[in-house]
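Structure first, then comments.
Here the complex is missing a single protein chain, while all its other protein chains stay put.
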């Protein structure tokens, strides 16, 4: 059992989530590597200091370069805005340090490519933060599909819908500016990643993207509020994806429905401890979608609780992520989803933007 | 209170449903016109005779022309396959008789146009059988949206999914042959009609249609199993429609989700007595989708039962239809949805087929 | 196919329901006996005449004795208040006419006993109106339990809860007066009948009954608003029953949960087309309550609709009842639930009242 010094850049929504996760992960998963909250960086010295005090970091800095360079920081978590991801990654990779980056992989496909090159060239362990796919329910869904439990996949429907920007009067903050802060940049990646994880690669897309509220409080909005993608998976399955931040009433609509020739699966993150499974077997009169409650029989559940149906939550997903990142570091080998997997997600967003502009189907550029 | 002689062509799935409906509608709705089951027609004399005996018709015939021409048949219900709709309509219209036709409006847009011309030229009362939109829940959903209860509509998602053809080994019967028996011809119209009724006209579509199981039991399948449409409503709302008869686990997936700027609505025909409504008002902590159970406070419920939550079923939708058809006859004026409304649905199916072929957005031809 | 003249006493809530049912049942079930709405009786000549016109009866009367005695009335349906049940039954039995009586079996156990004696002595076909147990879902639940699909029963929970009297300001009408109009008299019988049908006889009870709102609009309330019963079935299973007409938010809370050693069943009439089944078999990770949608694979569904998940409603239950009553008449043999079965339900209500008064467990007097 060895200690490892963790440096986190950003102390906001996700910075805190990762700080809590690294505090708890050792006890939860009995990890070989034991994380130590070594340093936190933020945009100012004072906010960083305040984060350090709150979350329990040993030190803080207003300059992420200091954090990256620090000898006691042996692994780096990027939880700052997308425009910072590339530069931080370059610096971390230059030192060969393991780096975990929150989604999305930078501002754009270009950023993403450079980030992949940087970590791969440096053989730095890398991972991207698609936490939702790590719930016990979604891990189990992946396994069921992979094992052929529901047969050949004939249809996939996914959505990521929230309503934090549904109110037309909500002000035009930074959220309303820049592609990577729009709905396609910010929300879409999670569900695209799920689609890839559950079904496989996407070959082509036909998309439509729009800004529902073109001004907010008088100020212009320069990015999108919602978008939809018809897609074709390379295994032949037809699919549809929808993303919205103006989906009134939806709080965490990370939803997927997978139809196979022998069964079907449904999932809604708003009830993340349930997985709905239909199997086309047994007497017709007894068939129906069954609501499976996650428990020790499902992946990564038992370390959180011995009782089935007792439930895991958002923070637990980040703890599972932390475990995987530590395991990757220990093994010296990146784990899914790597930066390259994150880039594939960005490739699909990029193809969707192309399709929207061309009003035509577009092939996805892989790699 | 006057009697009216009803003639029904077809005694299968829908022929029976209409026969039952006309038996019950008078008592349920205390209608002014009281239907009398005068004659039933089927493809053979003997099957027609057997239907007459089962359902209680006074007479039967193996030739629908006899039925249409009969003086005691004062209103005609077409519940035979789509390929018969046009010719029967022409004959009925020629005599100026009221005609109710099951969806879809013939085999194609061409059939539909001729059917509209026939009834309109003859000023014959006409109606098309989109029964699902007549549940108390869906009628109420229409009213809520029309009254602006959920604000401006920003998103519509509809699907009609069933799994009666999910099994790849199900044989290639007549269901597997001919456009009007495929998924786009058979299932799509109901939900397209719902989209139009709830949101308004559709301006353009981008569609993808496919045959999931290209052969069945060795025999070729010549029509489609599923299709999806991205659409733009003329009021600006973005939408998506999905139709499938291979949706394993789905029995009656007539589902819609409507997002507005001030609320949202969800409905699933598999639980047809519940309407889910979200209103973006009141304390944040108390907001949520409410499950409204239909009752006497909702349209056309009370005649079936004085108790809320006691529920109506499939057959009751057909009874509501029968009431509307009788009321239209009495008033001498067609009621929504007329053949023209049915044609608009066919126009969208046609545009979807064009779009699929062209792999491009297509405008809908109205009228 | 022979006609049978039906006479219905009462044209209110249930009188109408039965009138509609007898109008439709022939076409739905292709019954051998075909009902003819011969006569309706009500408390006044004029209301009876109005019912006749609305529902389509040939004749009407303000005196139920006229109806019972009429030669063309060959079967009698009692849909008038409980205080009329005994006398009408006596008159009908005296003529040996088949009689269907709405629940409850008269005002009291005493009424019920006399009613049973009357019909049994006269060998008159008899049946009582516990319609809810006749849904396809509840019929199937009975079958599953009877066939041992969920093993030995270890627990039963039932409730019948509505909120029509939840408002303390609702006036003290006839509903607020007299035992048979109270919650135990009016609502309890349906669920007690379900308990007996699903699990078997009840040996002893421990009950608590109360009047939640002791005055309404200043006037005193002389009957009960809610009650609960702990019970022991003779097969050893433990149970609990709850009844309330002040259950705010509950519209049709006819709910049961049955636990067995190998599975469990849940049902809620508010979603009457779904039956929830859990089976303790197969991989632990795939276990869960499955939501079975009723369809042609379930009892008495197909005559209403060929499509699964399309749903039946309240009125359809009454149609199923009518079919059973006609079949009993044809066979000359009463069908479950007979008056005797209705009496057993009354016996349990009576034992509950005793238990409440004695504040002690009481055995149920059978017979």
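Per-chain residue numbering starts at 1, and chain names A, B and C are given in the order in which the chains are listed.
The definition used in the following text is that a contact is a pair of C-beta atoms (placed from the backbone, for glycine too) under 8 Å apart; a residue touches a chain by one contact, two chains touch by 3 or more.
Remember, it's a predicted structure, so these values are computed and weren't measured experimentally.
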Missing chain -> touching shown chains A, B, C
Which of C:244, C:273, C:312 or C:338 touches the missing chain? It is C:244
In the whole complex, of A:64, A:243 or A:304, the residue touching the missing chain would be A:304
Given C:69, C:230 or C:327, the correct residue touching the omitted chain is C:230
Sole touch to the unshown chain from A:154, A:180, A:273 or A:334: residue A:273
Among B:59, B:216 or B:298, contact with the omitted chain is made only by B:298
Across the whole complex, the chain not displayed is touched by chain B residues 140, 274, 277-279, 283-293, 295, 297-298
Residues of chain C touching the missing chain are 150-151, 154-155, 157, 163, 166-168, 206, 208, 210, 212, 226, 228, 230, 232, 238, 240, 242, 244, 246-250, 259-264, 278, 280, 287-289, 359-361
Touch rule applied to chain A and the missing chain gives residues 1, 13, 16-17, 19-20, 23-24, 26-28, 30, 34, 37, 53-56, 162, 164, 250-253, 269-274, 293, 295, 304-316
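Just so it is clear, only the chains that are shown with their structure count from here on.
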Taking shared numbers over all numbers used, above half giving same and below half different, the chain A and chain C interface sides are same
Per the C-alpha means, the centres of chain A and chain B lie apart by a whole-Å value of 41
Chain centres from averaged Cα atoms put chain B and chain C apart, in whole Å, by 34
In whole angstrom, the CA-centroid distance of chain A from chain C equals 54
Residues of chain C that touch two or more other chains sit at 274, 293, 295
